[in-house]
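Missing here: one protein chain of the complex. Every other protein chain is in place.
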Amino acid sequence: MPLILKAKISLMKSFASDNYAGVLPEMMQALNNANAYHARSYGSDEITKRTVAIFRKIFDADVDVYFVFNGTGANLLSISSATQSYNAVLCADISHIYNDESSAPETITGCRFFPLKANENGKLDTPIIQERLIRKGDVHYPQTKLVSLTQSTEYGTVYTQEEIKTISNLCKEHGLYLHVDGSRFFNAAAALGCDLKDISTSAGVDILSLGGTKAGMMFGEAVVVFNKALSEHIAYKQKQIIQLASKTRFIAAQFEAMMYNELWRSTASHSNKMAQLLHKTLLKYPEIKVTKPVQANAIFAEIPKHWYEPMQQHFPFV
Amino acid sequence: MPLILKAKISLMKSFASDNYAGVLPEMMQALNNANAYHARSYGSDEITKRTVAIFRKIFDADVDVYFVFNGTGANLLSISSATQSYNAVLCADISHIYNDESSAPETITGCRFFPLKANENGKLDTPIIQERLIRKGDVHYPQTKLVSLTQSTEYGTVYTQEEIKTISNLCKEHGLYLHVDGSRFFNAAAALGCDLKDISTSAGVDILSLGGTKAGMMFGEAVVVFNKALSEHIAYKQKQIIQLASKTRFIAAQFEAMMYNELWRSTASHSNKMAQLLHKTLLKYPEIKVTKPVQANAIFAEIPKHWYEPMQQHFPFV
Amino acid sequence: MPLILKAKISLMKSFASDNYAGVLPEMMQALNNANAYHARSYGSDEITKRTVAIFRKIFDADVDVYFVFNGTGANLLSISSATQSYNAVLCADISHIYNDESSAPETITGCRFFPLKANENGKLDTPIIQERLIRKGDVHYPQTKLVSLTQSTEYGTVYTQEEIKTISNLCKEHGLYLHVDGSRFFNAAAALGCDLKDISTSAGVDILSLGGTKAGMMFGEAVVVFNKALSEHIAYKQKQIIQLASKTRFIAAQFEAMMYNELWRSTASHSNKMAQLLHKTLLKYPEIKVTKPVQANAIFAEIPKHWYEPMQQHFPFV
Partner (left out) sequence: MPLILKAKISLMKSFASDNYAGVLPEMMQALNNANAYHARSYGSDEITKRTVAIFRKIFDADVDVYFVFNGTGANLLSISSATQSYNAVLCADISHIYNDESSAPETITGCRFFPLKANENGKLDTPIIQERLIRKGDVHYPQTKLVSLTQSTEYGTVYTQEEIKTISNLCKEHGLYLHVDGSRFFNAAAALGCDLKDISTSAGVDILSLGGTKAGMMFGEAVVVFNKALSEHIAYKQKQIIQLASKTRFIAAQFEAMMYNELWRSTASHSNKMAQLLHKTLLKYPEIKVTKPVQANAIFAEIPKHWYEPMQQHFPFV
């Protein structure tokens, strides 16, 4: 059985996770700056307000923004704001939310999570979504209410604006919400060479988990709400699912710095390029088979089994 | 697309569900008898005590018994007594618990329910169970704690004692509990010509949902606990998940009558035989294809599409 | 310390609970009648439809009706249909929902239940409700959304139409729903000599748990929805909280019989009168002090401690 090597490269010192990397110098600076004075807590401070205003400009929409602690928090705040406990959520069988968040999704939202077979590039195709749009109004069956995509995907591929629009249209047709788990959203936008709004606002996304931690922040993600119908409960849910930071300004400040002069783009482009470089280098080794298109900052490769141990010693990958 | 005809025949007046049938005369009699005097509530009455004693004899074990309102209640009381919210439950993809109980399983237990591909006879094979026994101790992944079988299965087939033992052994080896959703458990035992204990106590089952409603009762199921490790929380959980009847004696009385002279066997055998009779008759019609072995009281058949409407008028099946 | 004797008298054989009594002959008859033929399940049968139509006439409103298994089920279906998990429910500190349903209210709804000090007659006064209407919009505090009254109260007293209206007006003013836990609602209406609608529809109640079990049914309660805003989720929630009976007709049939010629009134009046008779008799004994007004079918009395044991032997009260 071949090894699946997930080399998600930020600063390229191991192959395990972009979590292993630390914090960008610009983030440390932003944190220092944010520490200059007293400030109101729980998001009513000036930095948070300023950053929300920046988000509205960048996403070119009257979005609501909630800064949370981590990726699972962002995903579950998004989903719990959009669902009732009798609802179902459709996600890819390989998705982070289905494979790496324990049963928190079920416990926190009460919903059924249906794992849909992702295509070979790790994406959801519309036919497989449509297959599950059954038994509407049947109280004996979880009522599908939300589709969750991952951008970039768990295979390191990227949904185009067109692909998202197709799914979004299907969602609208059936009264479903479209959520994007964007823990590597910056990498996706950098790979596509597009603006953040192009694959969110303009693609019909209802709510977005915008990742900070894997992008080089110390901690923090943002939930961006495009569809005002999702705003009714979300502020209360944030507190309830333990995702409201008292010193919110230190999350907001990092996002502000990340948005300044599109720092996110240069950083994400760099790690995307490092993945390309690694890919190019790997092509020289016939023993290695790269199994997925390299589009963002992840490479999936099969390597000879006897390489595992020596590699593990130099570049831990588990 | 062929029709899947589910003919679960008790008294054979429709093809929709054994729920459509009413209540056995012996049950009505038992309910009348139980109404003769005042009695303590919430299961501390004499009838309930007597019936529990009968269960212990029949199952040849020091079982605990909890009488609940319905099948979903029996399943979720069983599972919530055996799990923590971070656990996973393995069940067949075609199982009732996955397809016909809304997202109540997730909401009530908090657990992930993994739908395992049932084999062509609607049963779980051990290899497919083993495939999911991964990532033990990994906090990011739901920790499998329980396997849930359906007896007889949703395809009308029956697990043999040997088949259950095989799964039970696998469970013990991996520290998992084995639950049986026995909403048609009487039909299974009747089909196998065995005692109730043979496919529960002697087969290594930890906890059983023993079905009453579909067997001809007015309402009521019994949760039978074989493994004392599951007894710690169950009485409290029964109240908590709203499955404790104040006049419990009226559920117990029906089970007492059902056990008397093995009434369950004659009743279940009758409906099993009616299924056989129907099957035999269907064989004369080349247009009809019976797709699953007919073992208990259900027949799965493909019939010509233009038969739907006339059949629906005489024997409703949706 | 004086004993609080709760003599809830239906047929007067013990002092413990009206649950101890069995089932009215008219209920047994109704159950027998309902068993005459096959019927659709889960409430889509003719008896259920007929009974809902009767409810609409009696309550003089386009109510939705959901038949459930027991009182906790009725209360929690009502409340979970009206609330989000970040909400608070206001109830009396002596209420059944706060004292006798384990922590099921919290577990099932996620809400905070604030126990408000009932007045000496076991009722909620408006000032004590108003005291809790604080911190609206504050995400750090449970947001009050529903007030729950008990009719007749846990002290055996009865809210008048006027008293309910006063609370209902307060609720409307503050955007709250008014729920009535009416497990002894028939006793209340009989005591007041009014119609069922007078203390529900005409009093501004939003949702009612209408008790059957304590009124002489074998099992079953009805949730009556007056406010259509509460109808959006309720059918799904009923399945989810395990309160959807497959043979719903056997609950509906009992309610149909209970409504026929106002059987509820003659039955409830009888037990109310028995309470009055007992009260009158108790007045002859100076050792006994009746502590609450006797209005429905409960008497609260302090009796000499040395009477406990002999009384307990003849008329169990614990």
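Labels for the chains are A, B and C, by order of writing; each one numbers its residues from 1.
Everything below uses one rule, namely that contacts are C-beta pairs under 8 Å (C-beta built on N, C-alpha and C of every residue); 3 or more make two chains touch, one makes a residue touch a chain.
Model, not experiment: these values are computed from the prediction.
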Touch criterion as defined above, residue of C:Q29, C:N99 or C:T281 at the omitted chain: C:N99
Selected from A:T48, A:Q84, A:S103 or A:S168 as touching the chain missing from the view: A:S103
Contact set of subunit A toward the excluded chain (per top definition): 11, 13-14, 16-17, 19-23, 28, 31-32, 34-42, 69-73, 76, 101-104, 107-108, 213-214, 218-219, 236, 239-247, 250, 316
Absent-chain interface as seen on subunit B, which is shown: 42, 84-86, 110, 139-140, 143, 233, 235-240, 244
Interface residues of subunit C (partner: the chain not displayed): 85-88, 99-103, 106-107, 110-113, 139-142
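Methods note: only the chains that are shown with their structure count from here on.
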Most distant chain from subunit B by Cα centroid: A
Two chains sharing the most C-beta contacts: B-C
Gap in Å, rounded to a whole number, between the CA centres of subunit C and subunit A: 48
Intercentroid distance (Cα basis), subunit B paired with subunit A, Å: 41
Gap in Å, rounded to a whole number, between the CA centres of subunit C and subunit B: 33
Shared-contact residues (touching 2 or more other chains) in subunit A: 85-86, 110, 139-140
